[in-house]
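Here is the structure we will look at, set down as structure tokens.
For this view, one protein chain was removed and the others were kept in their places.
So, subunit A:
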Amino acid sequence: MTITPAELATAPVVAGLFATEAGRAHLIGSRCLGCGTLYFPQAISCRNPHCHDKTIEQTALPNRGILYSFTVQRYRPPPLFQMDDWQPYAIGVVDLGQGLHVMGMLTDIALDEIAIGMAMQLTLEPLINDSQRGSIITYKFKPETLA
């Protein structure tokens, strides 16, 4: 099978996690048609015990939010996590609204400049550039830039 450069550039770390539409990245989640609850990643059912509909559909999640909290991963995680040129990096929780808090790596900011309450936006970045598999992309959050 031939892999085109375009495909190389968009190989996700796992399928079904995020997508790009009209140049804008978003996370793929689920929305309950019964109670409106948002889930990430995609859910098999609505978890709200007071919701009796529980019909869910795939949805594009909001791609901006507020940094709720964060930490810096100072030790290299077990080998299931792969990253070129490993060095300590930040992981944060971003409040995307409607009660949904999502964890992800933080980027485009110095580790000592991260602050709770910052406006963040979703971005896609390679974890690995591999001659066999191409670029493996994950989602991250970066400080919001005005479009």
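The rule is short, and it goes like this: contacts are C-beta pairs under 8 Å (C-beta built on N, C-alpha and C of every residue); 3 or more make two chains touch, one makes a residue touch a chain; residues count from 1.
Rule of thumb we're sticking to: contacts and distances are computed from a predicted model.
J.: When you check the chain that is not on display against UniProt, which of "3-methyl-2-oxobutanoate dehydrogenase (2-methylpropanoyl-transferring)", "Transporter", "Transketolase" or "Lipid II isoglutaminyl synthase (glutamine-hydrolyzing) subunit MurT" does it turn out to be?
T.: For the chain not displayed, UniProt's protein name is "Transporter".
J.: Determine and list the subunit A residues touching the chain excluded from the picture.
T.: 13-17, 37-42, 44, 47-50, 68-78, 80-83, 91-93, 95, 99-105, 116, 138-139
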